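Of the protein chains in this complex, all but one are displayed in their positions.
Order of writing sets the labels: A, B and C. Residues in every chain begin at 1.
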């Protein structure tokens, strides 16, 4: 049985609730970046707007924004992006009174995550689902956006893992900050992260210069692209993205050293560049960064509308060794289509790499075959794919 | 015995090391924001530069920067702030070979913190020292800079505590982000933080609008100052700062909702505004924000030169409920004059408030007086001030 | 208005649910420590048992136990404590079908805690409520049981704080392990904790011997009581308890050095000694120990029946710097009458000490009086007591 994305059941527009609803009211923006009072506040739950006898579901939604009527369409905007004359939807109710209906019932239970999932929990199901999802996205032209903190590139195997995933079609965009890209490039330039050899962790002589030396040399080159083209970078995730023409957005913060030339000093512009990527996203994977993950969780639409009109969730996986971080991301996602994993992101990447890039035939499972098969039959929950893997030796 | 700041012993410039040192070499910046190769990388340890037969200690230092010769002085600059023609000090050695001598011996042991201090540790001494330090700074025209994360203003007592500390002269500047100021203003505007009553924590009807409503209304007013002047804010830390004309700098991030009009969208400009405050700092207190704390720890000078020429440390207290955060800050400070406390910042603020604002006479200690006095005598370590407090009833 | 404990509304035994309920069925224990199959599993929610036309609410309840009919009463027992012939209540349903009715409606909402309360939350209300509760218990012959981990006695001020609270009537029993008592006694014997001076944290020469030396000498004395009587202990919480004849139970674990003579090597016997204390408890305060806190949370009754027949909750406060620990305790309490605080327990103890032992008249609040008074009026939630404190200067 092939993997399928969860279905979204559109509302019955002939039901009483929809039939009796009013049309939206709007008011015009009188000052750039300021909404009229009484605006409607957006959320990640699919929301329908009633206008000119039609029910409009915006192409993308975001949390903590306002809804703007543009011709016959509804666009979701940050306060900061409002411009004079924008027609902002009004009203706090979401039951149709103001022409707005929040529709929670479209996604089934399985899409709504279990909030507050603690570290002492089984993650096998979450991993298996992710593997299925990633294979599905790869085969169906999906757009997987990775949001990465700096610690993912401190590890030797993780840097290889990320590159392999990119080379095999599992990475379509990267969102990160200055530190992540800097450390990865330092690894490719001088084999170190903050002066320590990236495999042995032995500090190199004068290695504390490596971080700033790298930043200065990329700044001298004028761009990461030029720096790589000049042959300075032996390996790493950024080099792989560069080679494969996969876009990355580096948003700035006041903690940045350097920074790299590509880093957005202006955070509002950075946010817009991020949005350009998240608007294409079919799956978002956030590793080891609270700042970028929560920002993306608020911004990225929780669903997308396929070409055939079908509505599907945009899943977000959030992975961090600190429970509090993944819970914050889940909250910013309003628990829709979000899965949380509390672990070291190095293990996460290596796990994903091995699962997606190792041929099924090569798994060695003789010793426990009966045990596992029995178990799978009983629980009756493992996917066909998984069972195939586990039964493979038996069949031989 | 009055409290005194730790002494710094200047080097013996007639010693062999200094006498035999070369003079600094410099090279000119050929492109804005890019250093010549082979630059000298700055650190928080007091560093002397040999030029024209003089040994120059820069007025401020920072970590991960370069040293620029300006006339007869040395200025520490971020890569990003370098401009065409800047004369950058060269050489990696710090033993005089290049005219640069890093001088670790100036501060005594007690100023170098115990790195890796875990949560299961006695903090009494750190608290007592802070109380002495804050009283000293207040009496001697010090400039105490607070760096605050949003969680400090979620608590009823903490908001009062911070305001009282400001009103009593213990706050000279605030460094924070959009969220901290927004939550504090929401509390003063609508008695809530993210829609929950700030004391009872009961969610208010439609309270999830409060956060964006506040942001929108301040944006409409055009500034926090105007918003407060219009009578919208009943209380809170930002209102107190506004009333007392205490400066605050709000640096932006991609996670910001709104943001408030005063928030720096451009992080480089934000950093410069931060630097303006840290250059005046005599004490820095960082609470519950990794981003702003680590940034400030790198940036703020670890010492200052008093008008009489004496060199004294600029202490940094870093407080967070997560051990990893305070360890990162201590590392960014190179363990110089930094003290770490692992606790909830609410308790920290209330502790400081009670210690500094409760008159000594009012402490009630009868029941254990003998016990404690004995102890103090034996350990012989508590400061006179503290002993006075504890002996007070006995003397009556 | 005086502080009152939350009321419990007994069920309406004339309602249909109770009238139509069956009587309990029981089966006899055939082997010590083993229940008949089909036993009823107990929880912390008040539960009524129907027997001989009466509805019995057991004097104490516990989680994960079985209910045993003894004459006309119901006793809650661990599996391990069952003996041949015990009559165990049967049936899994709790709706009356088996004569058992779980009655959730007795306590009002405020008694059911907000589960999953994160560190970034206001704790003022929880503190204020605790202060009221502790004063109430002290004045009304309550029995406050403290459950302490070792880190509370590493801190100079905390040891004093705990002793003062005991001397002022706020401690009726201590539950702990070998490490907590050992470290406290080491402090009183040699001024150190694990060899470091308890105030300065400076390691003492050969200080690593202190821990085992203390253990060995107490073992030589034969008991903590004898060791103290011999004049070896200058101060500390254990000494204070000893002086005041306040009981303490030290339950053993495989991690124990020594251990002290009073430590229960047999954990089942330790548990019974703990139960003797928790059966008297009117309030339980758990600090910085997952093992003992979760154990006590399961064991200690969530309510007690006063002499006048009124049923009141037994509150549990659980305090730890790790969010996960307090959440586990809340879960073991089934969120009934439990309040969680995520902070360093040193600050918690000092906060409680200052709040309960500082006379109200001595609080210094001039500077923000208007501010705060206004705020209290508006929010209208602070207790009379608190308002009195804050208005005191105004009235003068």
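Simple rule for what comes next: a contact is a pair of C-beta atoms (placed from the backbone, for glycine too) under 8 Å apart; a residue touches a chain by one contact, two chains touch by 3 or more.
Keep in mind the model is a prediction, meaning the values are calculated, not measured.
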Quick one: say which of A:167, A:225 or A:276 touches the chain that got left out.
A:167
In the whole complex, of C:64, C:140 or C:223, the residue touching the missing chain would be C:64
Which residue among A:78, A:191, A:256 or A:334 touches the omitted chain?
A:191
Among C:294, C:314, C:330 or C:356, contact with the omitted chain is made only by C:294
I'm checking contacts with the chain that's been left out. Which of C:193, C:251 or C:356 qualifies?
C:251
Tell me which stretches of subunit C touch the chain missing from the display.
31, 33-35, 37, 39, 41, 64, 78-80, 92, 206, 208-209, 211-212, 215-216, 219-220, 251-259, 265-271, 274, 291-292, 294-295, 298, 322
For subunit A, which residues reach the chain that was dropped from this view?
114, 119-125, 127, 150-151, 154-158, 160, 163-164, 167-168, 191, 193, 196-201, 234-235, 321, 341-344, 346-348, 350-351, 354, 357-359, 361-365, 367-368, 371-372, 374-375, 378-379, 381-382
Counting contacts across the full complex, list the positions on subunit B that touch the omitted chain.
115-116, 118-119, 323-324, 327
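By our rule, only the chains that are shown with their structure count from here on.
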Computed distance of Cα centres, subunit C from subunit B, in Å:
38
In angstrom, rounded to a whole number, how far apart do the mean CA points of subunit A and subunit B lie?
35
Subunit A and subunit C, separation of their C-alpha mean positions in angstrom
43
Multi-partner residues of subunit C (at least 2 other chains):
119
